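To start, the structure itself, in structure tokens.
With one protein chain held back, the other chains of the complex are shown just where they sit.
Letters A and B name the chains as they come in the text, with residue numbers starting at 1 for each one.
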Amino acid sequence: MRLRTRPEVPARPAPGTELLTAEAVRLTVGGRELLAGADVRVTAGEVVALLGPNGAGKSTLLSVLAGDLPPTAGEVRLLGRPLAGYRPPELARHRALLPQSAALSFPFPADEVVRMGRAPWSGTAAAAEDDAVVAEAMAATESTAFAGRPFTALSGGERARVALARVLAQRTALLLLDEPTAALDLRHQELVLRVARARAAAGDAVVVVLHDLTLAAAYADRVVLLTGGATVADGPVAEVLRAPLLSEVYGHPVEVLPHPRTGVPLVLPERD
Amino acid sequence: MLSSSTTRSRAALGPALLLLALGLLLTLTACGPSTGSTGAATGTGVTKAPDTVEPLPGEPAPQLPATVASADGRQVTVASADRIVPLNGSLAEIVFSLGLGPKVIARDVSTTFQQAAALPVITQAHDVSAEGVLSMHPTLVLADRSTGPAEAIEQIRAAGVPLIVLDDAKKLGDVGPRIDTVAAALGVPDAGRQLKERTEQRITQARAALPAVDRHPKVAFLYLRGSASVFLLGGPASGAGSLIEAVGGEDAGTAAGLSGDFTPLTSEALVKAAPDAILVMSKGLDSVGGVDGLLKLPGVAQTPAGLDRRVVSIEDGQLLSYGPRTPQVIREIAEQLYPAAAK
Partner (left out) sequence: MTTAVQKKTVPLARPRSRTTLVVVGLAVALVLCALLAAGIGAYRIPLGDILASFAHRLGLGGHPLDRVPESVLWNVRLPRVVLALLVGGSLGCAGALMQGVFGNPLAEPAVIGVSSGGAVGAVACIVLGLDAFGNWTITAFAFATGLLTVFAVYAMSRSGGRTEVVTLILTGVAVNAFCGALIGLFLFTADTAAINQVTFWQLGSLAQATWGKVLAVLPFALVGLALAPRYARPLDLLALGERPARHLGVDVERMRLVLITLVALLTAAAVAVSGIISFVGLVVPHLLRMVAGPGHRFLLPASALGGALVLVAADLAARTLAEPAELPLGVLTALIGSPFFFWLLRRTRTKQGGWA
């Protein structure tokens, strides 16, 4: 568990560096093909939204990108090296993942949960910043107020923010967020995506799975659209979020309107 | 989410592993006894008499039918003594001693003497199977009050087989009445009288031969089974008190204020009881590894008995079965308790 040599703190990749590359990823579990040729590229400094209907394979793809599931075919590379070549502790210093639901077996206080995000840095030079990073992550997610309360006693929204704070505290160059807005109210949904943008502005890469297409349009640099386990579109928001494509992928007629003030696309289902 | 194929292979692996574990266990158990030491180390090295009963000369002819009072309050009429099943070793000993051994058709596990060795074992004293007993087509079944379960006793009676219950034998004074009752049930009261006289005479002789002691040795009757469990000290109801008194000793359990038959005792309480000698059954002694093993049990080595290695060991089947062989038991206890006097 403990490394003999003091692990290095990896250097922050320069903006524009290709951090994560997934090519023609296929995944078959129990005879069912969950991913059938998904391609994703993520570069430092951008927010990539992973979109698609239910069952398109968004969360599965995120698991493959995180190194949880080895792909049946295709390859995932992190900084040019295959993911399979990373040991868990090293990988933990490069990428963090926010799971869809935040559970905890024992009633640790919220700040302890956030501090768990610092575990990969134990024994490195970065461990000196632990206290500051934890405080900052909790401030950024507006969870400082309940720092001392048991995580298990928090409301769903509060838990979601603490879980996000833990992932932020991990301070990795690659952030994978699986539906971070699902449990949150409008104000906190905006907060989470502003945090994601801020991280991208600071040079990190963020991949975020979203259901709200308008939210994706407002905050993502690039959109990867999945359906049936395969990438069907990958490009800037304005190119991918077009009514004919979305209508076909979601199986429901969709309207895309420019926001009257900002011009950012608003995606709405057609209603009678 | 699990594929059906992995589920299947796991299901197949499970029983296989269990069987493997079981097989290993059985292999281990199979080689256990052969590698183990089986020698019974008795403290004093007294040569034991063979495990036999001594029948009266000649086979008496039963005068039946006879009606006797069963200890559970019934009058039981016995019509034939041709097929007898005594449900424990003590009762079997009386039947054989009366000379009616040839009429006994089955035995239980506590009947260990040589004359009965060839008989089929049909039951255990506290776990009588009515069907097992009835399958032998007995004409008379003998039991003690402690023989059970009660349902089995009822079932045997319900099948029309005469079954006589005797009071449990707990002291020397029970020997005579027991022989009388069994003899009456078998229709051989004269043989009963002879056997009773012979036994009581021998008890008197055995007691007369005891060496004169200035102090009554305190004897602890320990029930031992394996070194990994607690040991139990016999109290007033253990049945050994009468024997200990007969050989001029004092029962340590009774002296320590115990009640009932056996009490799980703390090691220190045994030291405090300070017995001069320890009385055990030989299988119990074997189970802890003989006298040397007994002395390793916490609390034993610290007693006067442990310091002097004064351990009396009697065959399990004989010690508490008050009956025709009790005189021999008294002699054996005396020989081991007073080794100097015996030589």
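The working rule: a residue touches a chain if its C-beta (ideal position, glycine included) is under 8 Å from a C-beta of that chain, and two chains touch if they have at least 3 such contacts.
Remember, it's a predicted structure, so these values are computed and weren't measured experimentally.
Checked against the full complex, the candidates A:36, A:56, A:76 or A:96 give a single residue touching the omitted chain, namely A:96. When you scan A:16, A:55, A:82 or A:107 for touch with the missing chain, the hit is A:107.
With the whole complex as reference, residues 2, 6, 10, 13-14, 17-18, 21-22, 24-25, 28-29, 31-33, 35-37, 109, 124-127, 225-231, 256-258, 263-273, 283-284, 287-289, 293, 296-299, 301-302, 307 of chain B touch the missing chain. Residues of chain A in contact with the chain left out of this view: 1-2, 6, 66, 68, 87-93, 95-97, 99, 102-109, 111-113, 115-120, 122-123, 127-128, 130, 148, 150, 152-153, 166, 170.
Following the convention adopted for this analysis, only the chains that are shown with their structure count from here on.
One finds 77 Å separating the Cα centroids of chain A and chain B.
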